[in-house]
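One protein chain is absent from this view; the other protein chains keep their places.
The letters A and B name the chains in turn, as written, and every chain counts its residues from 1.
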Amino acid sequence: MMQLELDDIVCPIGHHFRGTLTRQPDADGLSSTSKARSVRLVLRMYTEGRGDTDRSEIAGLNFDLQSHGGLSVPFALAVPEGSPISYDGTLIRIKYEIEAKVDLKLARDEKFARQVLVVPEGGMGVYDRPHPLPRLAS
Amino acid sequence: MIVDRYVAHGLQANPFAVGSQGTGAQFFFVERDLPDPPLASSCTLVQVIGDKGAGKSTQLECWRRRAPGPYHYVPPRPYRSRWARPPVEQRVYADEIDRMPALLRWRWMRKLASKGATVIAGTHVDLESVAKRAGLCVVTHRLGPADLATVRAVLSERVRRAAVHGIAAPAFELTEAEMVDIHQRCDGSLRNAEILAHEVVARRVRAEEQVSSSLVARAMRS
Partner (left out) sequence: MSTDPSLSPPEETLLLEPRDSLRTQTFTLAFVLIAVSLVAFPFLGLQWAIVICVAVLLLFLLGSRNSVIAAVKWKQPSLQVSSTPYDLGSTPTVVYCRRPKRVRDISPFNVECLLVCEEKVTYRQGTDTRTDKRRVFERRFDGTGEGSTEGLVAELELEISAHMGAPSLDLPNNEVVWFAEFRISDAQLPRDEHTFVIKVAPVLDPAHRVGLQDT
């Protein structure tokens, strides 16, 4: 029911993840209204590895839903300067995801998440995986 | 498509990451061939003695899952928290009881003995004489340094649990040489073995990647 289309799953620091968020209506909006009230879209950073998890919302947007629960909107989530980059280290991994969470009345919220890649400023076209910068095969 | 180095090697994530979901970090236990503790109300202290990282807490947790009971942990800091009153029930679990102030520990053991309780405890120090004077029977298990077989079993099970299912990728395995090296460097501590294994997996995953992306190759040559 929820679709998250991204123009690109890779974004450098200081730029935006852009795309379209779509949710199919689940009610006709006249004889019955959808339980879904709103959608929150967040860009989240979290760590994995030998350390306890650090997690933070880097950017977020809220969208109100119409009475039929449907939605189709373009969005732009900013990756602020100074944010961590996606990284595969020895003790630490830094990962990013974009999550769309639907606020449902009297029900467990519906969630949909997608892994994305945040690369250093100037790294577009150079990275296709988390830092460190991959070495070319000889 | 993002290249996830770990997925490309058949892993959901590093098997030795702390607290990660859906990987080998979930509780599991490799048997150390210790007999089960006596039943509740046996007026017995079962003490598991071992150094840091030997697996005392994991052993206690395994027994506690099979036969539940209240659990008491004695932290190192702040000192006043060591004076927290431990539970007195028919079956009690406690960890790091050597940190407990001697007076509190004596009183607690006396209460347990008068109630005829069974207490299963992890400790760095042998408390047999104190427990016997308090009126408890004592069963002692000493966890020595983890041998190669135990280290191999623990690490292999963690890797197995972290495997990605349903993809046509060769299963990730730690080599025997890596297992031996980890065992030699971990000083018999399972905790140290997991830290070392985390590094080994991370380095291997990065070192073995084949950068075949034509985009990257063209970009670097332009």
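Criterion: a residue touches a chain if its C-beta (ideal position, glycine included) is under 8 Å from a C-beta of that chain, and two chains touch if they have at least 3 such contacts.
Nothing here was measured: the structure is a model prediction, and the numbers come from that model.
Asker: Out of A:T53, A:S72 or A:Q115, which residue would touch the omitted chain in the full complex?
Answerer: For the chain that is not drawn, the touching residue is A:T53.
Asker: If the missing chain were put back, which residues of chain A would it touch?
Answerer: 13, 47, 49-54, 82-85, 87, 89-92, 94, 119-126, 131-135
Asker: Please output the residues of chain B touching the missing chain, sorted low to high.
Answerer: Against the left-out chain, chain B lists 18-19, 57, 73, 75-76, 81, 95-96, 191, 195, 199, 219, 222.
The rule we apply is simple: only the chains that are shown with their structure count from here on.
Asker: Quick one: report the Å distance separating chain A from chain B, using the average Cα coordinate of each chain.
Answerer: 34
Asker: Quick check on the complex: what are the chain B residues that touch chain A?
Answerer: That would be residues 1-6, 13-14, 16-20, 195, 198-199, 202-203, 205-206, 209-213, 215-217, 219-220 of chain B.
Asker: Which chain A residues qualify as touching chain B in the complex?
Answerer: 9-10, 48-53, 88-91, 93, 115-117, 125-130, 132, 134-137
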